[in-house]
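As you look at this complex, bear in mind that one protein chain is not there, while each of the others sits in place.
Order as written gives the chain letters A, B and C; numbering starts at 1 within each chain.
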Amino acid sequence: MTAGKVSYRAPIAYAAIGLLSLIGFGLIPPSGRHTTFAISTPKDLFTIEPFTVPSKSTAIVFSLVALALAALAFWAARKRIRLGVWLPSVFGLCVLLAFLTWSAADKANSMPVTGLLQGSLFLAVPLVFGSLAGVLCEHSGIIDIAIEGQLLAGAFLAAVVATMSHNPYAGLIAAPIAGALVGLLLVLFAVKYRVDQIIVGVVLNVLVVGVTSYLFSTVLTAHRETWNTPPKLPVLEIPFLSRIPVLGPVLFRQTIIVYLMFAVVIVLQVMLFRSRWGLRMRAVGEHPKAADTVGIKVNRTRLRNTVLGGAIAGLGGAFFTVAAGLAFGKEMTGGKGFIALAAMILGRWSPKGALLAALLFGFADNLQVVLGIIGTPVPSQLMLMTPYLATIFAVAGLVGRNRPPASEGIPYVK
Amino acid sequence: ASAPSSSSSASASKPTGPAFKACMVSDAGGFDDKSFNQAGFQGLNRAVTELGVTEAHAESKANSDYVPNIDNMIQQNCDLTITVGFLLADATKAAATANPAKKFAIIDNQFYDADGKVLAIANVKPLLFDTAQASYLAGYLAAGVTKTGKVATFGGMQIGSVTIFMDGFADGVAKYNTDNGKSVQVLGWDKASQKGSFTGDFDDQSKGQNVAKGFIDAGADIILPVAGPVGLGAAAAATAAGNVKIIGVDQDWYVTAPEYKGIILSSVLKQMEPAVFDVIKTTRDGGFDATPYKGTLVNNGVGLAPYHDLDSAVPAELKAKIESLKAQIVAGTLTVTSPSAP
Amino acid sequence: MRLELRGITKRFGSLVANDAIDLVVEPGEIHALLGENGAGKSTLMNVLYGFYDPDAGQILIDDKVVDFDGPGDAMAAGIGMVHQHFMLIPVFTVAENVVLGHEPTGVAGVIDVAKARAQVKEISDRFGFHIDPDALIEDLPVGAQQRVEIIKALSRRAEVLILDEPTAVLTPQETDELIAIMRQLKEAGTSIVFITHKLREVRAVADQITVIRRGAVVGTVAPTTSERELASMMVGRSVELGVVKDAATPGEVSFSVRDLTVIDAAGVRQVDGVTFDVARGEIFAIAGVQGNGQTELTETILGLTRPTSGSITLDGEELVGRSVKEVLRAGVGYVPEDRSTDGLVSAFSVAENLILDRYDQEPFARGLALDPVRVRSSAVERAQEFDVRTGSVDDLASTLSGGNQQKVVLAREMSRPLRLLLASQPTRGLDVGSIEFVHRRIVAERDVGTPVLIVSTELDEVLGLADRIAVMYRGRIIGTVDAHTHRDVLGLMMAGVPHDEAVAQAAAHQTVLGQADRAVETSSEEDA
Partner (left out) sequence: MPGVTPDPQSARLEDPAAETVAPGRGAQLLREITTGNAMISVLAVVAALFLGAVLIGAADPKVQNAATYLFARPGDFGSALWGAVSNAYSALFQGAVYDFDAQTFARAIRPLTETMTMSVPLIFAGLGLAIGFRAGLFNIGAQGQIILGAIFGGYIGFAWHLPIGLHLLLALIGAMLGGAIWASIAGVLKARTGAHEVIVTIMLNNIALYLVAYLLSLKAFQRPGSVNPISPFIDKNAELPLLLGSGFRLHAGFLLALVAAVGVWWLMSRSTLGFTFRAVGANPHAARTAGMSVERTYIWVMGIAGALAGLGGAAQVLGTERVLTGGVAASFGFDAITVALLGRSKPLGTVLAGLLFGALRAGGFAMQARTGTPIDVVLVVQSLIVLLIAAPPLVRSIFRLPDPARAALTGARA
């Protein structure tokens, strides 16, 4: 028998990936190729000129750093020392940079670093809102499969209200109402009638698709000008900050919905784990009977938080229409609600985690787009798999077992 | 509103001859897909108003819906059933064989036998569009108008009726480059290897927006999105970027998406509405024949939409050159090829 | 505060859990509520605590009728309750659990953690609990969880404190401390309702004893009533209180554990070089406070956990490295410490539970096919033999009372030829009647020559059943003693005091229950 239960799974994975990176991106490709990275955007404070690096040696260097980190992980596992999240993060970054260097080698177009990050955030926005909704619902004990429906309902109402009022901000206020309504239906059926929460969620998604598509084909299409030409939310540039290279365009040159997203993540992260409201909600999701015995109204708590969760997802729905400046379209959320659900689990039911998981997915998705743009030999259908493969890899390789709120999905009966 | 008199409400049907029923089955995109289902459906509606025919229509949500929807149309005694898209080909063929007395038309599909030879079915009329011809002109146009030397195109899903646009576009740009010794670059599609950028579906407009933004970041200033409603996302991205133009597809986006009219350079027209209208009209008048209709620049079945507001952005000699290219294609001295061409 | 319950009736469907119960708790009184499993004690208290609405009857506080709409109202009225099954949230810290429902908050409802911590510390210090306010509940041993529950109730300034079977999980010393706390609270004017099955404890602390049987009050008596009398009031017949058994006739050693060490994922040595032997026809008991490595030890023997080093042999065969299935097939009968999570599938019928570890073997299965007729007929036999009280063997295990559930586990594990019986907490939560039965069966298994290994935190059980006793502390066996060792000595050893020192300390300082024990011994001598 070897030393007890020390797990070498992660170090082995790191080593294997590092090695693959070294061979695949570094050693095998021909030498003499160059990769250009573009950093700056026109409005930046100062310009960082696109710079070119020799592809092969750069990839080798990054891979070697990754391998060194793998060795460190082995050592730490042996000594039973816990290394923080920085290790997987830095490791991932190194492998990624090796990969980017390899994939953009000798391309006519440079690798647009800022655009890559900007797009990642853009694609992540609805996922973040969706998973935050899931976080709220599940912490109070309700499984929210209806995120997709909440996003779609939010997108719909935001478009209609913004069009009617000629004010995108009005749409932003309306969207949460639509999402909350879906949340209300969910919690009503789940709590009052004790219907299996997954059935309700799945069915509500269909219901929302049905209702919005119906209204779209009838009302919205017939009178497009009056109903479905939402004005776009303006981009609010934060003075000075928005002109910092890379960070500025990514973080500070956004519409209000992105700022709201960060605000909601921070507020929820704090409130969920530090406030009375959060404590009570989590108590209800973990052990409703215990909550009941200290005088917390279990079902009322579930109701409120599921509705609130729905509202947050609804707000995320506004992203598809008023924030993006698009008219509503049938089923325009395209399955993002399910990805959001996955992001919530991947983020271990925490707002912070949801943000990171959504960003990971957004990044993988946008990487695929950017590679498509600068030209890639891989067929489009296979490229489109990237974000899903990345997510599976993340959940299987990095995250592993995680624990949902203990009482989710179970109706509370005294 | 006031109540109509009871006599008029009793006789709602139009008094024209023996009733002719024209029907249509959409593919999974639905009739408001901002693309060929919608255009075809407009043709049907025009036939109802102008010819007084009766109609029935069924929207499909999935591949499994085609057979039952077509069958229901037959049960509805449709004289002519128009099916939209190659995915309905097998179902249409089966229904046509089982119901030789009924007439059918199918958009964007040609039948082949087991050896890959074109197959004619006596009661099915294929309605085909060689959109590569029109997008060839669009490519030439884009290459002539671009300031950055980069133009782009992307698709919804990688299927023939999408990539045919992209093939023509790429060839048009290439032609411009050879004619003028320039090196305008096409992002998002490589005709030779048939590889490029796709959003993966025809629903999620934000993906189109993101892809377009990627192109814009990479320096493209004219984009041809071949992705139905997802293309509107590209228009939104172009609007946000400021100096980027869009070339629409299928219909004239200047008309169908007026909120973006300021950036619509032109559109690659696929004239399904008149084609559908015509086939209904001739069938009603007893003139049905199964020879494929092929929309080309010759018969104006495909074409390039007017430049509208951006007319001034197109130099006169470029306009002239495009006209002459069109004439050459019409005359047959210039052929536009695509692996996906009908 | 004077508390009175008048004519409380509570039904669950057609089951009358409380039938017109009257009860008066005077201010500053320790009132014991005694009754068998399922007698309706917890139900009554849950009514009092506002958790259930009674179907009939009234609650009076200081002679005024009150109407509770939920536990919140009851708490506001000064009633606190420590539930039988702890109402603690495993993933929360102690402080969070304590303040839940009445959180001290600052801006925007953010909890004032410092204040919460201080609250815990203050009460913890007052009673000498030694509870870290920032510890997670799931990391705490049950005894500590219990103290958290008490802190929780006290932090709301309860004037009436209901303790529902608080001693079921405590060591004698801990029980002693609890009794001291109860007395301390009583001094301060708090009334206490104290629920238990343990007659010894009742007689040691109660001012009044009310006995409940099958939902109705049998009588209220003084603590001077003899144990035998109380037991027969509870059960409705006379019961044997001690374990009746002949002296052991140990054969050769057949089960040995050598230098067994288990280090868990977090690097903690849960089992630390444990060595012992069990002979045929001998009951070897491992005593110890919960959380001292017993769980890991039994799980390692069963093959659920891989040891870091050491060996386990049964009749000379090495068990380390074998799967659970192989260990069971080698003839190990295993009664897990927690029947509801590890012993039973509550959504399965009694019959299915009776074949849980043999469902794929003859005669229950042929190839892939189960033989439902055999399964059922064998289940009927087992149920009869082990006196499992159920309507039918097709009933779900979840509908059985805890005692009967435990009998199902025993019936399953003891109905095949065994080469080792390994039972953890075999009678946890059972009433006197069921305990008597379970003990008889274990002794019978010993008497046919099976080595028996009992792991128990219950001193009475260890003392009554065992032929030899080992005490486990922090993963080590700190001493092996014979079955006649005094409970106070064992109690001290369970707290980590080595044997010799324990003997000395015990002589100098007797526990309340130890004293009660001696009193019983002398009185029964007088009886005789």
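Everything that follows uses one rule, which is that a contact is a pair of C-beta atoms (placed from the backbone, for glycine too) under 8 Å apart; a residue touches a chain by one contact, two chains touch by 3 or more.
Computed from a prediction, not measured in an experiment: that's the story for all the values here.
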Where the missing chain makes contact, among the chains that are shown: A, B, C
Chain not shown: contacting residue from C:D112, C:D207 or C:D387: C:D387
Sole residue of A:L19, A:A76, A:L96 or A:V211 that reaches the chain not shown, by the stated touch rule: A:V211
Selected from C:V239, C:V253 or C:L356 as touching the chain missing from the view: C:L356
Omitted-chain contact residue, chosen from A:L96, A:V270 or A:V395: A:V395
Option from A:F74, A:F338 or A:Y412 whose C-beta touches the chain left out: A:F338
Contacts of chain B with the absent chain, listed as residue ranges: 1-3, 28, 56-59, 61-65, 67-69, 72-73, 75-76, 86-87, 89-90, 109, 112, 114-117, 157-160, 200, 339-340
Residues of chain A (touch criterion as defined above) contacting the omitted chain: 9, 189, 192-196, 198-200, 202-204, 206-207, 209-211, 213-214, 217-218, 335, 338-339, 341-342, 345-346, 379, 381-382, 384-385, 388-389, 391-392, 395-397, 399-402
Touch list for chain C against the chain that is not drawn: 12-16, 19, 38, 213-216, 236-237, 302, 304, 323-325, 327-329, 334, 336, 341-348, 352, 356-357, 359-360, 365, 368-370, 372, 384, 387, 389-392, 394-395, 399
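Throughout what follows, only the chains that are shown with their structure count from here on.
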Touch-based graph of the chains, sorted into line, ring, star, complete or other: line
Centre distance in Å when chain A and chain C are each reduced to the mean of their C-alpha atoms: 46
Chain B-chain C separation of Cα centroids, rounded to whole Å: 76
Where chain A and chain B are represented by their mean Cα positions, the distance between them in whole Å: 35
Of chain A, residues touching chain C in the complex: 1, 3-5, 7, 80, 270-271, 274-277, 279-280, 282-283, 286-287, 289-297, 406, 414
Chain B contact footprint on chain A (complex, rising order): 108-109, 112, 114-115, 118-119, 122-123, 126, 213, 216-217, 221, 229, 232, 235, 319-320, 324-327, 329-336, 366, 369-370, 372-381, 384
List of chain C residues in touch with chain A within their complex: 49, 51-52, 70-73, 75, 81, 83, 86-92, 96, 99-103, 105, 108-111, 113, 152, 262-265, 267, 306-309, 320-321
